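Of the protein chains in this complex, all but one are displayed in their positions.
Chain nomenclature is as follows: A and B, assigned in order of appearance, with residue numbering initiated at 1 for each chain independently.
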Amino acid sequence: MRVRQNGRGSNDAPHGCENDSLSGRLLAKLVPLNPRASGTEDGMTVLSARSSEWVRPVTQQGPASAIIEIDRVSQVFQTSARKDHVALSDISLRIEERAFVSILGPSGCGKSTLLYIVGGFVSPTSGAAKMKGQAIKGPGPDRGPVFQEFALFPWKTVLGNVMYGPRQQGIRAAEAEAQSRALIEMVGLKGYENFYPKELSGGMKQRVALARTLAYHPEVLLMDEPFGALDAHTRTRLQNDLLNIWERDRKTVLFVTHSVDEAVFLSDKVVMMSKSPGRIRQVIDIDLPRPRRRNELLLDTRYQKYVVDIERMFDESDDGGVPA
Amino acid sequence: MTSSAGMTKRAAPVLACIGLLVVWQVASLALKNDSFPTAIGAIRAIPDILGDKESLINILASLRRMTMGFGAAVLVSIPLGLLMGRSAAVAAFFNPLLMVIYPVPKAALMPIIMLWLGVGDITKTLVIFLGVSLPVIYHSFEGAKAVEEKMLWSGAAMGLSPMQRLVRIVLPAALPEILTGCRTGLVLALITMITSEMIARQSGAGNILFNALDMGQYDTVFAMIIIVGAMGICLDAIFERVRARLVRWSEPQFDMPLSFS
Partner (left out) sequence: MMSRQFPSNLVLGIAPIALIIALWQGLVSFGFAPAVLLPPPGFVFSRLLQQFVTLTFQQEIAATLIRLFAGFAIAVVLGVSIGIAAAASPAINAVVRPIVRVLAPLPKVALYPALLLLLGFGHGSKVTLVAADALFPILLSTYYGASTVEQKLIWSAMAAGTPRHEILLKVVLPAAMPSILTGCRIGLVISCIVVFLAEMITSTDGLGHALVTAARTFQAVDMFVPLITISLLGLILNGLLGAARSYLLRGFPEA
């Protein structure tokens, strides 16, 4: 059985016997998963990318330092009684402060799992992820996720959703509301404060989800195929808006996607992954000027070359296939 | 490892039964109440009831009525529910009527139906029939409503008539939901059976229960409760087995019984 990357599959699978998946399913959601380590495949370090990832952001002020370090992380899911699925095999990666890094790969290569490990939602079978030198033990407001499924609280309005984080941080209601209103305006949803998520389109929901995460000022944004559920037009608009917002304060972004264009357009650095087992194939610096404008970039031969090269690399691989 | 986990899983309800009986035993010993016999006392009284020819006939007669009422209800309710699920007009026609009937306790109709049809088997079977119908209709309705439209389109494109589509596509697609309704209906059939016999006090398991209560045979009362409870648990377990076989293709269901839902 293949471990699904999206939906519930990825968190049910490690829980072992399917018959048992219901018991404590909620508990599994509350506690970072720590599946039984069974054979960490230590011998298979052929494609370990530990040496190739040291990358400097294109535009920066001062010396760059790693904000996230992933050190020899492996993740094994027990999918059935006898079979294990190696979702991630010996991954090492350093992500520098203020860098926009995309993780690109075919579905099933463990790229979302890697993001969840950084988020502290999933504990790796072996290895460790560190944030500013501290081992990541669980979720925290320094790392804010944005999911493909939006994951907005359906019982709260747009304003209520965005205010959730600041209120949780103990900020007074009036102040939290003022900040949240400003954020809602920034993501272009002024006037929708009192709407419920169900009344919004997919693109608007994702804008709310972004605002909700930005509201508690995480140092790192963890974006899990955030535009994957949107139509092509909305997707393009949100990519542009995300870049505009990002270029204002340059948070560190870890962005999971299976779209080559999207990765090249947005990122300073693209981490290419292959599947079965999930490994880093290559890390590519995207040396394109910022601020990036879509209409200029699409005509830029350097941009086109990146896209073509990356697609060719995926084509050549035996197991990877073309990313959708 | 897997087999031992399976064993534990299968043994858990048995352990729960034993645990409940132990709690009962301890509670009755602690309370020292004449009208609250110990679990062991009650269990000892079971062979007396099952050994008595008349009680056995009574209980079997109850079960026969239950089976007939349940069977008839399922045969009528499933087609009706499926039709309601696939036709907005049929649903609009029946829904308000069902909503009015829903909160009426079916066993409470006993006295009125008795007035018309006497105390015989027909009355009791009819009451069981009414009790079982509603959940089965409701679940068939919900199941049929949720059938993927595209699946029916595919069927139509293959040349199936509306009737064929109902039988060959809607029925199997809604089967998991229908069977959930049947399971609820089965528990309700048992409940209605006992209650109607408690109210009519003519024959059957419910009657034995209350006669014993009136005569102060408390061991018999509690023994009867165990027997009726065991009937409920066994029927549910058997049905669950059948259900699991029929809908093997469907998503794994909850292993806690979702009775009434």
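Rule of thumb we're sticking to: contacts are C-beta pairs under 8 Å (C-beta built on N, C-alpha and C of every residue); 3 or more make two chains touch, one makes a residue touch a chain.
Only a predicted model underlies this, so the values are computations on that prediction, with no experimental measurement involved.
Novice: Per the definition of touch given earlier, which of A:G138, A:G191 or A:P289 contacts the omitted chain?
Specialist: Within the whole complex, the residue contacting the unshown chain is A:G138.
Novice: In terms of residues, what is the contact footprint of the unshown chain on subunit A?
Specialist: Subunit A touches the chain not shown through residues 8, 11, 22-27, 29-30, 116, 119, 121, 138-141, 143-145, 147, 149, 151, 153-157, 164-165, 168-169, 196-198, 212-213, 216, 218.
Novice: Even though one chain is hidden, which residues of subunit B still touch it in the full complex?
Specialist: Interface residues of subunit B facing the absent chain: 12-13, 15-17, 19-20, 33, 35-36, 88-89, 92-97, 99-109, 111-112, 114-116, 187, 190-191, 194-195, 198-199, 209-210, 212-213, 218, 221-222, 224-225, 228-229, 231-233, 235-236, 254-261.
Everything that follows uses one rule, which is that only the chains that are shown with their structure count from here on.
Novice: Using mean CA coordinates as chain centres, what's the gap between subunit A and subunit B in Å?
Specialist: Each chain reduced to its C-alpha mean, subunit A and subunit B end up 49 Å apart.
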